[in-house]
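Below you'll find the structure, written out as structure tokens, and then a few comments.
Yeah, one chain of the complex is gone here, protein chain that is, but the others are all in their spots.
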Amino acid sequence: MKEPLNHRLGRREFLELTLGWCAAFFALSASAMAAVRFMIPNVLYEPDRRFKALKPEDYPEGATFIPETRVFLLRKGNSFRAVSAVCTHLGCTVNQSPDRKGFHCPCHGSQFDENASVVGGPAPHGLPWLLVAQSPDGRIVIDASQQVKADKYLVI
Amino acid sequence: MSEPSLRPWYPWFTFLAFVLGLLVTTVFFKDQFREWKKWQNAYIKQEMAKATTAEQREAAAHIPIEIKQIVLPGLGRVDRCITCHVAVEDPSYAGLKQPLAYHVNHSQHPFEKFGCTVCHQGQGLATTKEAAHGNVPHWDRPMLPLNFLEASCAKCHTADELADAPKLAQGQAAFDKFGCIGCHKLQGRGGNVGPELDAVGARRSPEWLARHFKNPSKLVPGSAMPHFQMSDDEIAALTLYMLGQTGEHLSDYYVSMKTIPSADSGRRLFQERGCIGCHSVAKKGGVIGPALDDVSKRRTGKWIVDHFKDPQSVSPGSVMPKFGFTEQEIRALTAFLVSLSDPNVVGFLKVPSELTSIERGHTVFTKYGCAGCHNQDGNGGIPNPNAKTAEQVPSLKYVAEGYTKDELKKFIMNGQREIAMKDPSRPPPPLYMPAWKTRIPEGELDDLVDYLISLMPKDEKTSF
Partner (left out) sequence: MFQNLFKSIAANRVIRSIFRVGVPRSNLQRAQAAISSFLLHVQPAKVHKNVLKFRTTLGLGLITLYLFIILVVTGILLMFYYVPSTEHAYQDMKDLEFVVTAGLVLRNMHRWSAHLMVIFVILHLCRVFYTGAYKAPREFNWVIGVGLFLVTLGLSFTGYLLPWDQLAFWAVTVGTSIAGYAPVVGNKIKYMLLGGNIVGQSALLRFYVLHVIVLPSIAFFMISVHLFRVRKDGGLARPEEPTALQKEHILSQLPQSKTYGLMELARGTTPAVGIRQEDEVFTWPHLIFREMLLFLLVSSVVLLLAIFWNAPLEEAANAIHPPNPAKAPWYFLGLQELVAYSAFWGGVVVPTLVVTALVALPYIDRKRHGVGVWFSKERKVAITLFSICLIAAISLTVIGSLFRGPNWAFQLPWKTVPSEEFHP
């Protein structure tokens, strides 16, 4: 039986091949997607971005540095807010200015005012304010993954 | 040129490609429907229902659905229990059905420092109920049943330290009563006839232990352990005590956490910090601050604690400085101050030298677990198959008849490895008298011998 080389496919064969190739392509791309999804971690072994601090009464008036999550927790009476201590320039940890009003970075001299906006140095933008909340058991929670406006306070 | 046709293979190609596509899809679906997601969705639903303000609703809607874990490098554990038990820290979930229930009373062992499995056991790494609760093959530490939970306290605490662990105390009492330490080693102390018990709680299940105490040789054929007639309560208590012996090594951090503030450490602190410079106790000390002899009658414990934290907060105008004591120190000092008003506190401790040598000897008898083989008060009756002495460990009632003090001392020191057999064709008796030479110090031995001699019933005493 001789088969012509440049045969035209019959309807049935054409359907079989097309469906087959589609399924094979689907299987291949789904496997690739699975591999990509596999690479995205579902749990992290780094410190939690949501940091559970102490109770409100454990913090004094003014700024307290919380080293575990590199944040300044600012207390003003019964109001709390938190600002990231990670310099927006190249990631050094900023210090509180000697006058206790703003922050400055020891690495490249960036300066931030009390609202954490840039007032000097190479930093491209101000330090982000982070969401402060209270856990159901009454402790302060600082969520470094959620930025808020500078005027947002947690009022106890 | 004839060529075979490929056409018959086309349907196979289509079929196999579909099968493979289907299988890959199955992988995705299996992953999508993980058990824990159900509970996190239920939690979000409850939070939404609870929310009253728009802001709360917003917050509830933003609760991420994710595997949550507590990483505890100091304990070598990662606990993912809170992936399903999401609401353990929220008091508004108190009394609700598991897994969405509040965990009462966790302030002394905060979750982020202790996790869950250090007390409850189970498989912290797992994220399915069955595997996490640990009743699965190849996980040797399933969750402790709640009635055995106090066993976990023993990982860090002794029963004496804890007033709120009565079952653990019962367990320790049973352990002493049956003289287990006579044959078994626990935390470096004890005999060598039976196996060491340091990590027995990590190896054995509660069921195994209970069955074993009921009848040792039925579970472990040929076991030398006597068949003690324990009550069910004693079996439960001893099982719990053994479950607590896990041999886990705790890192320094947790060891430092474990100090239970006692009046004693308070007293030491009271002296070190020079409180006596301003305050007086029993007419000794300074006069700048008030005398403290009956401070606990004037003030509540909470007032004293608050006062140590910040004197101004409860006693405005006080000249006492804010010392910055730690929580532990404050509790220790408070315990000491409260104890000052107790009239028994001074005469409470009996000094050992005031006891008779027979009383001390009885303590020695208990301490080294002699009762394990010779029964309580040396009454005897513990079986020792094939021993010439009526297949029992001999009673000690009448040692005074057969031995002088020196002979008895020598016998205890050297022991007796070979026990005379009733029937030489049967296996030798499993129990024997160990040599106590290096273990019982001379002073204790004298007391013990005095005690043993005193066991002789008074009316039957004959003199040689």
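All chains are identified by letter, namely A and B, in their written order; residue positions are counted from 1 within each chain.
Keep this in mind: a contact is a pair of C-beta atoms (placed from the backbone, for glycine too) under 8 Å apart; a residue touches a chain by one contact, two chains touch by 3 or more.
What you see is a predicted model; the values in this text were computed from it and never measured.
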| item | value |
| --- | --- |
| Shown chains touched by the chain that is not drawn here | A, B |
| Which of B:Pro4, B:Gly95, B:Pro424 or B:Pro457 contacts the chain that the document leaves out | B:Pro4 |
| Among B:Val27, B:Ala61, B:Ala94 or B:Ala282, residue touching the chain not depicted | B:Val27 |
| Footprint left on chain B by the chain that the document does not show | 1-4, 6, 9, 12-13, 16-17, 19-20, 23-24, 26-28, 30-31, 67, 76, 78, 80, 123, 125-128, 131, 138-140, 195, 203, 208, 219-220, 223 |
| Chain A residues touching the omitted chain (full complex) | 5-6, 8-9, 14, 18, 24, 34-35, 37-43 |
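Basically, only the chains that are shown with their structure count from here on.
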| item | value |
| --- | --- |
| Distance from the mean Cα position of chain B to that of chain A, given in whole angstrom | 41 |
| Contact footprint of chain A on chain B as seen in their complex | 1-3, 5, 7, 10-11, 13-14, 17-18, 20-21, 23-25, 27-28, 59, 66-67, 69, 71, 80, 87, 89-92, 112 |
| Footprint of chain B on chain A - complex, ascending | 1-3, 13, 16-17, 19-24, 26-27, 30-31, 34, 42-43, 45, 52, 133, 135-137 |
